[in-house]
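Heads up, one of the protein chains got dropped from this complex, but the rest are sitting where they should.
Now for chain A:
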Amino acid sequence: MTHSASLPQQGNDTAAGHTTRPVRLSALLALVLLASIGLSLSLGSFPTSFDQVVHALATPQNSDITFIVWELRLPRILLALLVGAALAVAGAILQGIVRNPLASPDVIGITSGAAMAAVTFLALFGTGLSIHWLPAAALLGALLSAVLVFSLAWKRGITPSRMVLVGIGLSAAMGAVTTLLIVISDDAAAMVAYVWLTGSLYAAQWQDVFGMLPWLLVAVPLCLTLARHMDAMALGDSVAQGLGVNVLQSRLVLMACSVALAGAAVAFAGGLSFVGLIAPHIAARLVGRGFARLVPVTALVGALIVLYADLLGRVAFLPKDLPAGIFVSGVGAPFFVYLLHRNRHSPYQTARQN
């Protein structure tokens, strides 16, 4: 770490040097996020100035601008942040547990389970039945597929590699069913299903925001209480157990957090799970090792990616409103590649030799 290099080699000082960087970085990212919210609120198909937006936010009146800012843009932006943060943290948990940098909510069947449930829902009830039940169906699908992967992978405990194999197999099967359902359903339902699969925040409402929020408020603090357990498990199961970690119990609780976060995010915004793959990597390259400091930065990075992906989708091809999922890869991948390139000699900041 660059900070600690200049400090005297004393335990306490170095420990302090280790902690200030993530805190400063989180503060910086939070500021960037606030500015981005401001920017995103002022842009859209209806021309608004920043002053008008601030005015509408501060003193809501019975005007078009107030309606656009409060009922259309703000809930959509907030949902984008929550979904991005949830997927990012879910990915960070999974990559930590599976000890594989390629893990994401896809690999244990969460996304495909949600997709299959959502498409089944659309195929059965068409677009006629209240579309508000779609998130509930998708969430149920995510949770059920996670339980299925768990029970199929269970063999006197859970081995991460076994879980990934079962997850990939199950995902493929559910993907086939999803495709089949889209092909045989009518055009309107197929279109809705397709947009949902790409991942979209179109027509997000306050009730979606309040549906998403509790999942984060429960799962993120819970996984943070197990941060040291996660760091210990990164050394391998036997070492972790030797250090006094109840490996099976910690792994189950952390998995449950990940499933809840990813399931809820996918339910409300569809297939954006690429965020869950790249956000933890970007965060790790910014702050280095340690789950406790990784989580806040990961959440902020994920929130920013989805926020900008959705902003691009809203304004880049006006008057078309494109699904954010298209741009998640577009925004995230180049930055990811840039970070890989810049740190090609030291995979993490802490790996830099002084």
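Note that a residue touches a chain if its C-beta (ideal position, glycine included) is under 8 Å from a C-beta of that chain, and two chains touch if they have at least 3 such contacts; residues count from 1.
One rule holds in what follows: contacts and distances are computed from a predicted model.
Q: Tell me the UniProt protein name of the chain this structure doesn't show, selecting from "Oxidoreductase", "3-hydroxyacyl-[acyl-carrier-protein] dehydratase FabZ", "Succinate dehydrogenase, cytochrome b556 subunit" or "Iron complex transport system ATP-binding protein".
A: "Iron complex transport system ATP-binding protein"
Q: Please pick, from A:A136, A:V177, A:A234 or A:L312, the residue that touches the omitted chain in the full complex.
A: A:A234
Q: Taking the entire complex into account, which one of A:P60, A:G242 or A:P334 touches the absent chain?
A: A:G242
Q: Hey, which chain A residues sit against the chain that's not shown?
A: Residues of chain A in touch with the missing chain: 1, 4-5, 9, 11-12, 14-15, 99, 225, 228, 231-232, 234-236, 238-239, 241-246, 288-290, 346-351, 353-354.
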